[in-house]
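Chains shown are a subset, placed as in the full complex.
Chain nomenclature is as follows: A, B and C, assigned in order of appearance, with residue numbering initiated at 1 for each chain independently.
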Amino acid sequence: MGAIDGSAGEKVIASLAAIAPDLGRFIIEFAFGDIYTRQALDLHTRELVTVAALAAMGNARPQLKVHTHGFLNVGGSREELVELVIHTAPYAGFPRAINAALAVQEVLAERKGGVH
Amino acid sequence: MGAIDGSAGEKVIASLAAIAPDLGRFIIEFAFGDIYTRQALDLHTRELVTVAALAAMGNARPQLKVHTHGFLNVGGSREELVELVIHTAPYAGFPRAINAALAVQEVLAERKGGVH
Amino acid sequence: MGAIDGSAGEKVIASLAAIAPDLGRFIIEFAFGDIYTRQALDLHTRELVTVAALAAMGNARPQLKVHTHGFLNVGGSREELVELVIHTAPYAGFPRAINAALAVQEVLAERKGGVH
């Protein structure tokens, strides 16, 4: 998980340490241990799919930001990221696409400021 | 759109012809004319993102089936498709992943029976 | 409620009679007794708002059909109804708009066949 979501992902697990450490453990074991290690999709595609799913669901802003970091950490480009968000507009509507675009913008600003 | 979603996509537009033909026209003009023609993501990635978004939203079964056809029509594999659905489980929950997997299975059966 | 949703609304209450009659009673008392009787919006506007909300939420097809009947019963036109559905597309996405359009089409067919 460190390799993918970097310090943003580690902060999620740390934020759960006091209230629900087992939830953090299940995220690591199930999402990262069981799912991300499978061969049928590479990491770039997995993070692309995750960003699309979270943008379309529209009520998971903190997680959308973590996986936007993740997508960039595994080599995704800013151009792909923005296009991905635009692509969700006809399916999930403009409000979710706008909100996702602004979350992506925040992530890009954080990375300029040194957060990865 | 014919190139991507094939007869499944054409049926959508046809199904709208009697009740809301302009809605069908907007889908063609905006989703396919404005969005799919952009260069920043290729068609394979666009259909992959669409399937992920629709599976995660969980209330768009007919459209999930149309774009599952679309993903296969632009060269996506069955293996990627199933993995994509499994990947949404930690983000959108098992119920949506199960329902998406069964929709994908229906599409694969339709294609064996000659629907593209 | 009979005046608004007609036989379609009565069928809802009847369908709940065996399993959860109090739920049916609360719908009549709260939704129709407390809310619909208020003066600040007329019935035409209330049913228009209800159809828009249900179309945008996207997981309430039976209720969308009941209130499509309701909108037509209080004098709404087919043209307004279709336009209303098209109007939700940029906000809720094409899949929900398509599914709502097809639900409206079913209602119009039922009314031709004598269901009100």
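Throughout what follows, contacts are C-beta pairs under 8 Å (C-beta built on N, C-alpha and C of every residue); 3 or more make two chains touch, one makes a residue touch a chain.
These numbers were taken from a predicted model, which means no experiment stands behind them.
**Student:** Enter the number of copies in the whole complex; the displayed portion holds 3.
**Tutor:** 6
We take it that only the chains that are shown with their structure count from here on.
**Student:** Given that chain B is a copy of chain C, what angle of rotation, in degrees and a multiple of 5, matches their CA positions?
**Tutor:** 120
**Student:** In whole angstrom, what separates the CA-based centres of chain A and chain B?
**Tutor:** 22
**Student:** Cα centroid separation between chain B and chain C, in whole Å?
**Tutor:** Once rounded, the distance between the two centres reads 28 Å.
**Student:** What whole-number Å value describes the gap between the mean CA coordinates of chain A and chain C?
**Tutor:** Computed value for the inter-centroid distance: 38 Å.
**Student:** What positions in chain B touch 2 or more of the other chains?
**Tutor:** Residues 27, 31, 54, 57, 60, 63 of chain B each touch two or more of the other chains.
**Student:** Under the touch definition given earlier, write down the residues of chain C that touch chain A in their complex.
**Tutor:** 89-95
**Student:** Quick check: in the complex, which residue numbers of chain C touch chain B?
**Tutor:** So the residues of chain C in touch with chain B come to 58-59, 82, 85-86, 89, 93-99, 101-102, 104-105, 108.
**Student:** Which bits of chain B are touching chain A when the two form their complex?
**Tutor:** 27, 30-31, 35, 38, 40-41, 45-46, 48-50, 52-57, 60, 63, 79-80, 82-84, 86-92
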